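Below is the structure I would like to discuss, written out as structure tokens.
Removed: one protein chain of the complex. Kept in place: all other protein chains.
Let's look at chain A:
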Amino acid sequence: MTTRTMSRPIEATMTDPSLGLPTISMAVPMPGFPAHKEFVLVRLNDDGLLYALTSLDNPELRFLVAPPEPFFPEYAPEIDESVFAALNTKDPDRVLLLTVITAGKEETTANLLAPIVVDRDSMRAMQTVLTGSGYPVRAIMNRSY
């Protein structure tokens, strides 16, 4: 079956997340995963649209994440100052926003309520809840972009 061979390159990049990739430290652990503080971001496709946020503490744990802009052009979350403080952010333009993707049998969704904010200089990250924003936890991903 062609799907197996197609998925092999993905696996090859996943097996050793410690290949000199910069480690991202969670300033606050992700809700539900208090024991996982260090992650690496592994690129899964050539466009740079899909990444696996893979735990260094347990490489079995990974989250699919993507920059939200190509899929949700209207998405303009306001990041609280306290997030920048927790990430030691000096330049808010240097933060990378990632949305957590949930693969489902019926549909694939993106968590717009709680994006992961990564400071590219401090390499610290946290998942922040956009309280009062009205953004959904499960936004259906748009195929056409």
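Note that in this section a contact is a pair of C-beta atoms (placed from the backbone, for glycine too) under 8 Å apart; a residue touches a chain by one contact, two chains touch by 3 or more; residues count from 1.
Quick note on the criterion: contacts and distances are computed from a predicted model.
Given that one chain of this complex has been left out, which of "Translational regulator CsrA", "Cytochrome c oxidase subunit 3 family protein", "Sugar ABC transporter permease" or "Protein-export membrane protein SecF" is its protein name according to UniProt?
Answer from the record: the omitted chain is "Translational regulator CsrA".
Who touches the missing chain here, A:Leu21, A:Leu56, A:Leu96 or A:Met141?
Missing-chain contact among the listed residues: A:Met141.
What residue numbers in chain A mark contact with the hidden partner chain?
With respect to the unshown chain, the touching residues of chain A are 3, 6-7, 10-11, 27-28, 30-33, 44-45, 47, 49-50, 52, 60-64, 66, 82, 85-86, 100-104, 108, 111, 113-114, 127, 129, 131, 137-138, 141, 143-144.
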